[in-house]
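Following: one structure in structure tokens, then a few remarks.
Complex shown without one protein chain; remaining protein chains in place.
What follows is chain A.
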Amino acid sequence: MADPEIKSYEPLHESRSAAVTESRPVRIALTIVTLVFLGVFLLLPLIIVFKEAFAKGVGAYFQSLGDADTRSAIRLTLLVAAASVPLNLVFGISAAWAIAKFEFKGKAFLTTLIDLPFSVSPVISGLVYVLLFGAQGLLGAWLKAHGIQILFAVPGIVLATMFVTFPFVARELIPLMQEQGNGDEEAALSLGASGWQAFWYVTLPNIKWGLLYGVLLCNARAMGEFGAVSVVSGHIRGLTNTMPLHVEILYNEYNAVGAFAVASLLAGLALVTLVLKTLLEMRYGAELAATRGH
């Protein structure tokens, strides 16, 4: 980039490299270690996914993606993401709004609660829903009496996915909104805007990039979740198998091309997410800086 501003940073760079005490060979060695590590643990697996997927040619690749059960798994994954991401978007904005803009008792507790899904193993999150909605569970008898199927059906998969992706949007927005403070909203209100107008025309434009970033991460995880979904899915072929579950099934059936073809779709999704994320960071780095905690 031929940005003239870069120049003004150059002295800063130099002063920093002067402050680094490690000798040149040490720095080079550290760089090589990092690159080798990334190559072996990130790049190589990614290459293998695509190599295996195309091992029997392009025809076999597309044929395995055209399989009815595979198509149904792709559809279910999209459906689950389409249901859980918007719900988490609404939840994330409301939670971040409440935490960042207001003072109330139990705020710290609420913040911890939002982070809970990050610290709980996904398998446990799935089991919680089994204990809650399963036939032997707390609500099992009532649900059965009313003919509602949650566990081992699409609603259970959506719930489990929502649980594990709960924190993504809120976690992105809370620091951003806290940093921005209430000034803009107060100005809007004093000029006669309604609460909703203040949110729609002032708050939302302020947080849009952070929000988009959170939604991207949330979506990536929603489509890739394995553990929690595996527990509540019931593994019914063509009905309750999401893409990650279907990858495992195909692999266990010695269908390596099919398994890696589906995996390549998931990897492709991750790559798209990564590119979008990088683009966002490049363009709106300053606004996102506040959210770069993780």
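In this text, a residue touches a chain if its C-beta (ideal position, glycine included) is under 8 Å from a C-beta of that chain, and two chains touch if they have at least 3 such contacts; residues count from 1.
Here is the rule we use: contacts and distances are computed from a predicted model.
One chain of the assembly is not displayed; among "Succinate dehydrogenase hydrophobic membrane anchor subunit", "Sulfate transporter subunit", "Septum site-determining protein MinD" or "(2Fe-2S)-binding protein", its UniProt protein name is "Sulfate transporter subunit". Checked against the hidden chain, the listed residues A:53, A:96, A:130 or A:160 yield one contact partner: A:130. Set against the missing chain, the residues A:55, A:113 or A:236 yield one that touches it, A:236. Check A:29, A:78, A:138 or A:187 against the missing chain and you find that the one touching it is A:78. Panel shows chain A; residues 72, 75-76, 78-79, 82-83, 86, 130, 133-137, 140, 144, 149, 151-152, 154, 196, 200, 234-239, 249, 252-254 of it touch the chain omitted from the view.
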